[in-house]
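Yeah, one chain of the complex is gone here, protein chain that is, but the others are all in their spots.
Read from first to last, the chains carry the letters A, B and C; within each, the first residue is number 1.
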Amino acid sequence: MFAYLSLVPNSFGKIFTVTTWGESHGPAVGVVIDGCPPRLPLTEAEVQAELGRRRPGQSEITTTRREPDRVEFLSGIFEGRTTGHPLAMLVRNTDAQPAAYAEMREKFRPSHADFTHEAKYGIRDHRGGGRSSARETIGRVAAGAVAGKILRLAANVEVRAYVTRVHHVAAPALDHFPTLAEIEATPVRCPHPETAARMIERIQQARAEGDSVGGVIDCRVRGLPAGLGEPVFDRLEADLAKAMLSLPATKGFEIGSGFSGTLLKGSQHNDAFVPREGRVRTATNNSGGVQGGISNGEEIFFRVAFKPTATIHQPQATVDIHGVATELRAAGRHDPCVLPRAVVMVEAMAALVLVDHWMRHAAQNQTFKF
Amino acid sequence: MFAYLSLVPNSFGKIFTVTTWGESHGPAVGVVIDGCPPRLPLTEAEVQAELGRRRPGQSEITTTRREPDRVEFLSGIFEGRTTGHPLAMLVRNTDAQPAAYAEMREKFRPSHADFTHEAKYGIRDHRGGGRSSARETIGRVAAGAVAGKILRLAANVEVRAYVTRVHHVAAPALDHFPTLAEIEATPVRCPHPETAARMIERIQQARAEGDSVGGVIDCRVRGLPAGLGEPVFDRLEADLAKAMLSLPATKGFEIGSGFSGTLLKGSQHNDAFVPREGRVRTATNNSGGVQGGISNGEEIFFRVAFKPTATIHQPQATVDIHGVATELRAAGRHDPCVLPRAVVMVEAMAALVLVDHWMRHAAQNQTFKF
Amino acid sequence: MFAYLSLVPNSFGKIFTVTTWGESHGPAVGVVIDGCPPRLPLTEAEVQAELGRRRPGQSEITTTRREPDRVEFLSGIFEGRTTGHPLAMLVRNTDAQPAAYAEMREKFRPSHADFTHEAKYGIRDHRGGGRSSARETIGRVAAGAVAGKILRLAANVEVRAYVTRVHHVAAPALDHFPTLAEIEATPVRCPHPETAARMIERIQQARAEGDSVGGVIDCRVRGLPAGLGEPVFDRLEADLAKAMLSLPATKGFEIGSGFSGTLLKGSQHNDAFVPREGRVRTATNNSGGVQGGISNGEEIFFRVAFKPTATIHQPQATVDIHGVATELRAAGRHDPCVLPRAVVMVEAMAALVLVDHWMRHAAQNQTFKF
Partner (left out) sequence: MFAYLSLVPNSFGKIFTVTTWGESHGPAVGVVIDGCPPRLPLTEAEVQAELGRRRPGQSEITTTRREPDRVEFLSGIFEGRTTGHPLAMLVRNTDAQPAAYAEMREKFRPSHADFTHEAKYGIRDHRGGGRSSARETIGRVAAGAVAGKILRLAANVEVRAYVTRVHHVAAPALDHFPTLAEIEATPVRCPHPETAARMIERIQQARAEGDSVGGVIDCRVRGLPAGLGEPVFDRLEADLAKAMLSLPATKGFEIGSGFSGTLLKGSQHNDAFVPREGRVRTATNNSGGVQGGISNGEEIFFRVAFKPTATIHQPQATVDIHGVATELRAAGRHDPCVLPRAVVMVEAMAALVLVDHWMRHAAQNQTFKF
């Protein structure tokens, strides 16, 4: 009675194309990268490192699900280098607890994807959210690790995301491009230590209440040359917005001055051009590094809003699959705040957007001579 | 010395695919729609009506450029109905004033796309922003008119955008789905008359100062059934975010509770399911009508931030194409505030996203019987 | 009752993407090229030259429809060079004779697309075949002219097609890569003058009988370096086969040794590698310049079968739109043999395939340094 027209909705990117597959409680999750350049040195350990940052159970403020998330390369590598052919990566699911989800077979969890999956497909793997589980992002993070390496090696581009607000606890503006060490110094991934401590406290309090909190992640990119992005539909900020809103639990995106820039006048908001270091620079960066959809050589920065985790340990009013009002009691394991682990996902998605545009850009500067 | 890898960056949509072409001061602008269903009754007048809403020179708060923007159907129509073949539409440019842009041949306008175009392509039609002119959106609005008609006719879906803030002048929350007449009642397209009057005043003040202002547009969609959107990359909110950030002058997007939802706890933010009118509804709508990337049958609502117009009538510091610091004096014709006309573009892009997902959805409910 | 899911079936090419639009008896036909590199010098006259070769009414063996087929550039050109933005081209229809097609509104022409259009869309522009008219190929030939220029200028690649058989009249094997002048020397576009004369005679005889004939076109490409094409689905020969079978009236495609190669043993068919001129060459070329889907630096050659024109001047048994047996008497103007004009279409489609793969190839040799 139901059918499905998908049009590769599990793929992302036009040149460096990533296809993820897998469910929370199926045998495995994984990803295929088509379009990875050949001869890139690459080891499983490099991908494993990023998966380790995303991994559940890594600290006291994340879910208690314990998964080693060990990646296996299945193709596309020969003697330690990529071949230019599809790079397939596999991660087995090991700590699945389907029994914990028995109640969800019949009842829709509020603000989860249970009801919409049922409405769309007429069939639903209810265990742990199935395809809509955050485990799907393992494939994105694995692919993002490869994209990030290409950006660093070929282009000296660095992507760095970090938590700037958890619920009402906000960090002061950062006066420098943070190091990875500063971000990884605390499990909450906020590079301002005092704020980080208060954020952790806030998350632990939410967990104690059986509740959850959301917040804001900032992302900055340095080293990007001018010329990436397209002037009409495939603007760099448009592709970044799509990438970010494709992550679970996201509700907003802004680049450069964002929503607060709408309170400035044009004469205040415009970024004057100045000659500096032998090239065209801007005096300010309200544009967030993008003008007319194309990078201008300044730092890219954008901000992503994450809602509080939908899974909470409190009884909730809901409806069952027969349309009858009921109460949901069970919960399943979850993060009381997704932001610390989402930092890794934001970086991965940003790297996927940037490597795709970078590959177009790199090509375009050296080929045709008219 | 320069080349170009584009990958259809001038096309949008996977089923109802829209390709725009044309520059501000070239002979014409236009659009080709591939994937329009056959047998749809369609006249040039229906498209013309939407172009009239987008048209420059329609009121005292828009640019003084005078363009009739008369659309001509070139293909895809037979005896008043679409044929299922490409629908090509053409609008000639008539009031081009290339001389007004002579200064821009040499100087980069701050916060415009002049510099980034030069960096990307090594060639640039400097007249009126060329391809990055807002005239490019004529094709989008024409296509959006067709998409909007399909949504109304086939699905009873309505898309309505309106201005909710100009600079610091904000409208109170609207307690109903506004009619087109309410929105069109004032040239600023804010359905709250008192606020509209203050917004117009604010825009006229900015013009008098040779300055510009930005603001926020809200968009609401009603009538959409549950089941549109995909769970991973092609989430409905992700495609809407991309569509909005692909419009000129946009800096932010949020859906449902957006950035302010991050200040709630999960127990406050979750939308409880309730049985109502024989179907599954939600008690609140912090989700903005989308859960797990898929519509849940509630009203869709989202918000878009527009920066103040980059073109201002004040001298500005900049750099010329030789990298030398200089001052920009000329300006060209422009809107002191883009929002009133951008309302039509927001509706058009929303309609393009929704018709594309609607066509997938409509297909999927009636085809395969397993 | 009918709907339509198209998925850009009017577009061709992944980087150099061509979208054609227009019907035989609508206002115009045209094409949009997205992905043309910037800074390419280009004039309307260059495109016009190829359209002149494709034009109806150019000789006594083609249709009597008289169309100047004058092309107008609408966008994407600035001061005589491409800008990297969409290149839109328009050709107005002038010699439409819709009345000649009145009978086709009710009756399906045998071996034409009338019946299948009706079955697919539930609406049909019956005048001159509508979208299935060979006039659709104007857009392809215009785009092919641009593609061909890029190949010559940037890559020194030449594409040359010519007629090798008309009905039973076959030309002897050609011992050299023919010049354009040799091909254009006769209206039948066979570079062997004696055979050309007999082919023309054969076509005139078919016309006199109110009948039609088909035949075979050969196409050769020289100058292509090794490395174009992909090893799995996007093999160079696979893309060429699709391109050729997408032309009206085509029934077969073979590359290199083709069908007759199946009569050889592996020891006879294999192309031994030999070092020559400082690079790896092959002693023979049964592969037709492609091995494992990728060009090997030898000449590409392939062959295309065209059926006899479906339009004939004899009464034919058929069925009308009500399913009743009837006789078709009218015919409309047509070519008694499509091959002479199809030569230009074969060259255009080959150029479109090659420029797309060339752009991928050119990029790949100069970008990443691992």
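General remarks:
Criterion: a contact is a pair of C-beta atoms (placed from the backbone, for glycine too) under 8 Å apart; a residue touches a chain by one contact, two chains touch by 3 or more.
Nothing here was measured: the structure is a model prediction, and the numbers come from that model.
Of the candidate positions A:Lys14, A:Arg53, A:Arg140 or A:Arg341, contact with the unshown chain belongs to A:Lys14. For subunit A, the list of residues touching the undisplayed chain reads 1-11, 14-15, 17, 19-23, 26-30, 32, 34-39, 72-78, 81-88, 90, 120-125, 130-131, 359, 362-363.
Residues of subunit C in contact with the chain left out of this view: 1-7, 9-12, 14-15, 20, 108, 110-113, 115-117, 119-120, 131-132, 136, 165, 167-168, 206, 209, 211-216, 225-227, 229-235, 237-246, 248, 250-259, 261-275, 278-280, 282-283, 286-288, 291-297, 305-312, 314, 316-319, 323-325, 359-361, 363-370.
As a working rule, only the chains that are shown with their structure count from here on.
With centres taken as mean C-alpha coordinates, the chain found closest to the middle of all protein C-alpha atoms is B. Counting the residue numbers used at the interface between subunit B and subunit C, over half appear in both copies, so the two copies meet with largely the same residues. Comparing mean CA positions across the assembly, the chain most remote from subunit C is A.
Averaging Cα coordinates per chain places subunit B and subunit C 38 Å apart. Residues of subunit B found to touch two or more other chains are 1-7, 9-11, 14-15, 20, 120, 131, 359, 363.
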